[in-house]
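Of the protein chains in this complex, one is absent; all others appear in place.
Then we have chain A:
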Amino acid sequence: MNIYGIAVLALAYLLGQWMGEFLGSIIGIDANVGGVGFAMMILMLLKEWLVKNSLMSMEMEAGIDFWNKLYIPVVIAMAASLNVKSAVSSGTLAIAAGAIPVVVCLLTFPLIIKKFNPETDGNSHQHH
């Protein structure tokens, strides 16, 4: 049943959000700290456990995969509902402060990869 997969996803999502809010309140900021990240970890753990115990059916996987595939459409909708106009018209400093660090980081990125993960180029492709 597809709904079992969606329910597993919903469980992981809600637990993750809860942990994120909890962590936020511990460190004293009114924000969700890493909720999505926790939820992703929980989903991966649940998936591993379900597969190990042969509880994961094709249909269940399809229920989660449906939402996985909806990701890009959701992002398109998100892009269309951002405050793009004010970002563009809010003056040159907003544009400079938004764009220049990105360019610097794009230039820095290859150096970090080389320095801290020398095996990236050779090994990672084997896992695809």
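The rule is simple: contacts are C-beta pairs under 8 Å (C-beta built on N, C-alpha and C of every residue); 3 or more make two chains touch, one makes a residue touch a chain; residues count from 1.
Criterion: contacts and distances are computed from a predicted model.
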Key: Listed names "Pyruvate dehydrogenase E1 component alpha subunit", "Ferrous iron transport protein B", "Ribose import ATP-binding protein RbsA" or "Malonate transporter subunit MadM", with the criterion being the UniProt name of the chain not displayed   = "Malonate transporter subunit MadM"
Key: On chain A, residues whose C-beta touches the chain left out of the figure   = 9-10, 12-13, 16-17, 20, 23-24, 27, 29-37, 39-41, 43-45, 47-48, 61, 64-68, 70-88, 90-106, 108-110, 112-113, 116-117, 120-121, 124-125, 127-128
